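Got a structure for you, written out below as structure tokens; questions coming shortly.
With one protein chain removed, the remaining protein chains of the complex are shown where they sit.
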Amino acid sequence: MDPASIARALGGPELVQLSIAFILIIAFAFWQRMEAEGVMRGFIVVAILALLRDILWQFHQSPGLYIASDLVLLGALALAFGLPLGRGPFLYLGSAVSIAAGILAGVFDVMGGDKWQSALFLVGGIPPIAVLFFHGSHRRDISAGQGGRLLRTIRLPLAFVSLLYLGAEAYAVPSAAWFHFLIVSAWYGSIALVGFIFVDILRKDLVGAVGYYEESVDSLYDLFTATGSVIKSGFSLQEVLDGLIGVAVERTGANGGVVLLTEEFEEIIAVRSLQGRFPPPYKLPDSLPRDEERVTSHVRHARFRLGEGLFGELARDGSSLLIPDAANDPRVPPNGDEDWLRLRSLMVAPLQARDQVIGLVAVARIGDDPFSERDFDRLKLLGSFGAISVSDAFTFLEAAERGDIDREAAIAEEIQRTVIPRKLPEMPGYDLGVYTSPARGVCSDYYDVIPVRGGRNLVVFGDVAGKGVSAGLVMVMVRSILHLIVHSTKDAATLMSWVNRGLSGKIDMDHFSTLSLLFANGQDGEMEYVNAAHQPLVLYRKASDSLESVDIKSIPIGVERSTEYSSRSLKLDAGDILLLYSDGVIEAMNEQGRQFGRKNLGNALLRVRELGAREIAESIKTELDDFAGATRRHDDQTLLVIKARSR
Amino acid sequence: MELKIRKSGENYIIDVNGEMDLYNSYRLKELVMKMLEKKVERFIVNLEQVDYIDSSGIGALIYICSTIKKMNLRLVITNIHGSVKKVIELTKLMGYFPITPTIEDALAKLEE
Partner (left out) sequence: MKNENLVEGVLEIRVDENSPLFDRAGMLHKEFPSDFRQIRYFTLLIVQSAPPEIKEINLLEQQISEVIKNAVKHGNRSNPEKKVMVWYEFSPEHAHLIVEDEGQGFKDLEKWNAFNRNRQSCLDKQDYESLSEYVSFRSATSDDNDGGNALFAALEYWDGGFIFNQKRNSVAMLKRFPKRRHGA
């Protein structure tokens, strides 16, 4: 470029136009991630071609060449916006004629001749406008996606703008300055405006849909926590202990007393209930202030090793003790001169159930009267009956706990049974086979095949990591979200991020799931695969008679709300076989402690590759069961076989 | 995990709902620190709706307990049950924490 043309460029509108085109390309490229039907790609192509046209204009300011490149641009625009609305000869022909006419006119212009130009402009200009006006107008089926419907509404304004533009161009011949200042800039503006409106509608649609799905998930959660939670009983161990010491203190005429219980997990006996005034019969730390509240609190939390100290020894031996005159007994150390600290008399009886010491009951007197032998007998009697109540309380609590666990497991298994389809639907072009064996109390594997409008099918396969009912809940949520959004014509990766959003961080517990989604796009073997940390697919290729492993590295759903998932496409030819399987299959263990492994799974498949999908699933199950023998199954085992039919 | 604050006289009850684990326990610390800045003096931490706690959760309880003790303000932890109780027992901190069985007991203890 010579200095004069640089100066001209700086003084004219071209530099601004170039920048606008450049900014539009970047903006459109950024927004392209928001939609899955390629509409935004059309905007990008148009903006790139406009940029090229304006660069070309800077080098070679021939009006003929400008018009010629506009024809190419218009043809491309018609094609780019027409494609998402359906294919057809009208679309291809219209766009091709205009692109060809544009290229031809450009070549003539560069060679210096201007014959045929007007005719070429006419031939090239009309078809793309016609395409924009008419292509797709008769297709009103609902299977067109959100983007397609939007596109149909912006089609007419686009055609009008293009027609006006072409008219102005033919009238002005593009060397006129007003054409560049006014018309070209207005054209850029309208493309940008249409693009922005499109993005705005998309965004509103996305936000609305996600909000709706999240609400649905929340309501499901409420429903299940309300119906699934275990009924709380009013029973409490503490009430039993408080009742026991209350009676013991009253019936022995004591000033106060304590119940101590052995700890379930430690060699320790600890105070569990305190009533009245109980001067501690053990040495208090010197550092502890002799303040009644502090000492009482100390007693309330006192713990002793079995076999150590007064209480420790009595608990170890299961023996009882009467100390009538505590003030002069070496077994009871003095703790201070305060009235409430001076122990007059002490009695201790063991709580014994079936030869096991489960605790002690101890009562104390402060005043002048010591305990008598009769008081002592009374306490021992209360102790032996009290022990039965306390032991029953433990039995009851344990049974309740065990019952909770069993009940939870049963609810979870019931949910799993409901969520997994009883019978797989027909999937045109493919042959399906499945087997699933649940392990007791696990409830992790989940699969589904969801028919989608337009002849597509979504295959779902997941392994939930959760506990009891909450694992079942995760399955219900995943299933509900997928069934809600599967018809939205979003791609598999978008579906996966929506499921993840619905599951992550909203609810008051952690729950996770691996998930594989496979979209079978009709019968031609085309598939779209997205994975959230599930086991890689095992793929048998008939053409090469060999196995492949297909995987996308990622993290499970439920870990992080903002996780982005990416998809990849797969093509199955006739006779190709795809295996989806859970951890439980390849981690099944035999009696020698060896795991089944993916290699064995692949070999098992190779041996039966000629059979139908259902028979393949059956024979792999048999092989797996033979391998495992009598070993305990520790995880659900599920295998889904997809075999491509010949077409 | 959800944290909700309600008031009973001068006492602030923090209801913890959900699992106190390594990903969220810091939030209880932050909340208590904020309340201390706002001159709250009496706290009850209600763990009735907590069925899971790990060392980070215990750590958060230790932190708020020692901070409140140092400032000579008052705290009671209440409704400890199930595995939360077992974890605190394993850590042998049942005597270290100011614990009551119910909210009513906690309120009474704060009034002492």
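As written, the chains take the letters A and B, and residue 1 is the first residue of each chain.
As a working rule, a contact is a pair of C-beta atoms (placed from the backbone, for glycine too) under 8 Å apart; a residue touches a chain by one contact, two chains touch by 3 or more.
Only a predicted model underlies this, so the values are computations on that prediction, with no experimental measurement involved.
Interface note: of A:Ser62, A:Ser444 or A:Asn457, the residue touching the hidden chain in the full complex is A:Ser444. Shown as candidates are A:Glu292, A:Asp325 or A:Asp406; the residue that touches the absent chain is A:Asp406. Even with one chain removed from view, subunit A keeps its contact list with that chain: residues 262, 264-266, 285, 287, 298, 301-303, 305, 353, 356, 358, 390-391, 394-395, 397-399, 401-402, 404-406, 409, 439-442, 444, 465-467, 471, 510, 512, 555-556, 558-560, 583, 587, 589, 592-593, 595, 634-635.
Although one chain is not displayed, subunit B still touches it through residues 21-23, 25-26, 29, 51-60, 62, 66, 69, 82-83, 86-87, 90-93, 95-96.
We adopt the following convention: only the chains that are shown with their structure count from here on.
Between the CA-based centres of subunit A and subunit B the separation comes to 31 Å, rounded to the whole angstrom.
Per the touch definition, subunit B reaches subunit A in the complex via residues 1-2, 17-19, 21, 23, 49, 52, 86, 89-90, 94-95, 101, 112. Only residues 238, 263, 265-266, 270, 293, 301, 303, 508-510 of subunit A touch subunit B when the two sit together in their complex.
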